[in-house]
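Comments concern the structure below.
Here the complex is missing a single protein chain, while all its other protein chains stay put.
A and B are the chain letters, set down in written order, and residue numbers restart from 1 in every chain.
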Amino acid sequence: MKIALSTLAGAALALGLIAGPAKAEDQGIIVYNAQHESLAKEWAAGFTKETGIKVTLRNGGDSDFSNQIVAEGAASPADVFLTENSPAMALVEAAGLFAPVDADTLAQAPQEYQPSTGKWVGVAARSTVFAYNKVKLKEDQLPKSLLDLADPSWKGRWAASPSGPDFQAIVSALLELKGEAATADWLKAMKENFTAYKGNSTVMKAVNAGEIDGGVIYHYYYFGDQAKTGENSRNVALHYFKNQDPGAFVSISGGGVLASSKHPKEAQAFLKWVTGKGGQDVLKTGTSYEYAIGKDAQSNPKLVPLTDLQAPKVDPARLNSKKVIELMTQAGLL
Amino acid sequence: MLPREFAFRGSVLFGDRLVDDSRLRFDPPECHIAPLPPAGGGDPAACLMQSAIDMMPAMLPAAGMKKRRSASWITLAAALISLVALLPLAFIVWVAIQTGWDTVVALIFRPRVGELLVNTVLLVVVTVPIAIVLSVALAWLTERSDLPGNRWWSWLSVAPLAIPAFVHSYAWISFVPGLHGLWAGVLVSVIAYFPFLYLPIAAALRRLDPALEDAAAALGLGPWRVFARVVLPQLRLAICGGSLLVGLHLLAEYGLYVFIRFDTFTTAIVDQFQSTFNGPAANMLAAVLVVCCLFLLALEVMIRGEERYARVGSGAARKQQRARLGRATLFCLLLPAGVALLSLGVPFVTVGRWLLAGGTEVWRWDEIGLALGQTLFLAIAGAVLATLAAMPMAWISIRAPGPLQRLLESCNYIVGALPGVVIALALVTITVRVALPLYQTLFTILFGYALMFLPRALISLRASIAQAPVELERAASSLGRPPVKALWSTTIRLSAPGAAAGMAMVALGITNELTATQMLAPNGTRTLAMAFWSYSGEIDYASAAPYALIMVAMSLPMTWWLYIQSKRMAGR
Partner (left out) sequence: MSFLELSGVAKSYGPVTALAGVDLAVESGSRTAIVGPSGCGKTTLLRLIAGFEAPDRGRIALDGKVLANGGAAVPAHRRGIGVVAQDGALFPHLTIADNIGFGIPRNADKRAEHIVELAYIVGLDKAILKRRPHELSGGQQQRVALARAMAMKPRLMLLDEPFSALDTGLRASMRKAVAELLEEAGITTILVTHDQAEALSFASQVAVMREGLFSQVGTPRELYFQPRDRMVAEFLGDAIIVPARIADGFAVSRLGRIAVDTKGRRDVARIMLRPEQILLKRTSREGMSGTPDMLFGEVTDCEFAGSVCTVAVRLLNSPDPPDAAAIGNTPLILRRTGMDAPEIGEIVRLTVTGKAHVFA
């Protein structure tokens, strides 16, 4: 019995040495990654290969990480923060926790894909789409605007993932473009009309299965699935709202270096690599199907070109995630 | 002494949380045979061990003798640990005060909370009775009828416990993609959790004295009325304990309901957490959830009442007769076969199908190996910590029982009954606000595990310390061993197997834990459950399948042990 106990304790110790997750060994730079894990892994691997600097990813979501960084304040263990959407970056920036991004990194991205403050930089972009079931909806039955989905005729026919940061970013664009009252009304109507799923993939899967007519998601879920087996997107088509509609919102995935970083040089280097050729090529050739935003970078040729999307102009620094959560909580979506 | 009731009261679980109810009442003074131990929880294994304690001859000697000096510092340690265990609860109260009354009211009394409350209440109110009926029927068929292969069916009725609840849900959603809403929630919940009822009910049925049923028949009652008036009432304790356990799991479960799109308080808290980190909205939802848990605990205590359904008398119970099913056999076989198909067939077929579809590509051994290593490390370290933390409490509850000890022990059980999401949220907020150096550290997650699974360790330890009567320790002393050596050579050695069993139960709970792990894990951590969750979240069901398989494979031996244990305990 004593033997059993000491064996257990010994095993625990041994495993701790081998696999201990929180050992103080060199973890390189710590990246709070809210981007898709697979994309961030590719970036980290490419960067480490080129520079030899180790990267440790902590995976999570935009909102929890941004709030977490704010809560952590100066003691945050993170060096770099990567998001899927801009509102989370805006939140951290507003708390004054970002160090300025190196000028040569900023120079790699066009003006419209970075905030005027230069505290963070766009690393990729994604477009809002209305993914619909080709069998259930004809093209002339599609909504002209995101706002149309508030109409009672859409009751029970569309889906979204309201707890995800992607949809919350879309709402933040709506808030920025149409104001608080209109947004609150729309959210109220949404609560009546829509069906909630957890995760955009799940929304698309439901659309594909015909459980629901359509859903508001980002474009790349479709391309990603098509590139694999197409199992979850066989019956799905994408509808781009265009016309500067709030539903044509292009969300900027951001990257920033934290002021509290203990490895500022390496962190800046990482950001530079991600926005540079190496990182942007991953977007073009990889399986993420997000848009590359680097000045000379090409997106994957399968995508509708970024310039054809007629996205509304929104200053990413003005996206107010706090207000969005508040409005969505009020509307009973959260 | 009279055999004590087989107390299957509330504690925990197995799937991913352990919860223990506390004995919230004190024993009536006339109950002087042995201090009733704070009800062992519903943790099936724990309960079994609890019943072992209950069977032990009176544990009173310690009370009579002069308290040793060691008792006082052990009591101090136990009090300290219990106070620390109350941190999450205290924290929720503190947040409520800080948030301000108006905001609290605005955050709690809103339609969304009403919706969640309705969902959660409906879920519990529909699922628990169905699970009770199903478990009683299965238990009767496997224990009291001549159903062919009843031992085999009995094991198959316990085996679903080896499958984490969210894996059940994953299997069902792959099987019937459109599955969602209340009824889907009820279906998968019943399938995932009915063994928590089946185990105690089957054990209680096995222990029933058949003479009572004979007596009732001789008094003119037909078989159905005998069942209703004699058998069923005696299953009340088992049903209460099992129901509490199922209810607490329903409140705490996250992954299961995400897959089938059914919102409960726990899913809503996680949503809020993901949207706002540790905002007041999440904490207020947690407060309502805590109230729900406490309500369930209190309800169970009320319904269970003071009654004891012990076998009265001293003669050995006669062997039970099994009812002849006769021509109904084939029809009756449909029930266990159907349940096994739904609860085991669906998960195994689905996981198998995804593994086939994924081929060798999904076996990313470097990733899986790392996740397995980290999971084992967390599980074992958490188990050791929980067991160490439980030691002082377990020691005083056997050797120096009293009102203070019962109060302290209740604290531990109440905390154990809280959903992991509540404990994790509290720990995140506490560390971020007042103990930042501890934030996101291994210490914090292990601490969280210890709080959540302490009751499991406690009950096992109590049972095993009870097996080592203080007389042995004294005998060792009288043979010339100094106190520490005497303790080591008697009590510690004798209680080691129980402690190891408790550690294994804790380790299993940690292995299948998802919600708290996600919220508390240090940077770079990726457990099996987290990896499974992340792949299935991206609809990459094939890549998630190996993780599901490994978790099930790790849980099966423990489930088997639990099953054997329940047979042995009840077979006395």
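Some notes on this structure:
Going forward, contacts are C-beta pairs under 8 Å (C-beta built on N, C-alpha and C of every residue); 3 or more make two chains touch, one makes a residue touch a chain.
Keep in mind that this is a model prediction, so the values were computed, not measured.
Across the entire complex, contacts from the unshown chain go to B.
Of the candidate positions B:143, B:209 or B:271, contact with the hidden chain is made by B:209.
The omitted chain makes contact with just one of the residues B:222, B:338, B:352 or B:402: B:222. The chain omitted from view is touched by exactly one of B:99, B:234 or B:283, namely B:234. As for the chain not pictured, it touches chain B at residues 2, 30, 209, 211-212, 214-223, 226, 229-230, 233-234, 236, 307-315, 321.
FYI, only the chains that are shown with their structure count from here on.
With centres set at the average Cα position, the gap from chain A to chain B is 37 Å.
Contact residues of chain B toward chain A in the complex are 110-112, 115, 177-178, 258, 261, 263, 267-268, 271-279, 281, 370, 373-374, 376-378, 380-381, 383-384, 432-433, 436-437, 439-442, 492-494, 496-497, 499-500, 503, 521-525, 534, 537-539. On chain A, the positions that touch chain B within their shared complex are 1-2, 4-5, 8-9, 11-12, 15-16, 18-22, 27, 30, 36-37, 56-59, 61, 63-64, 66-68, 70-73, 75, 77, 163-165, 168, 195-199, 201-202, 205-206, 209, 211, 225, 232, 325, 328-330, 332-334.
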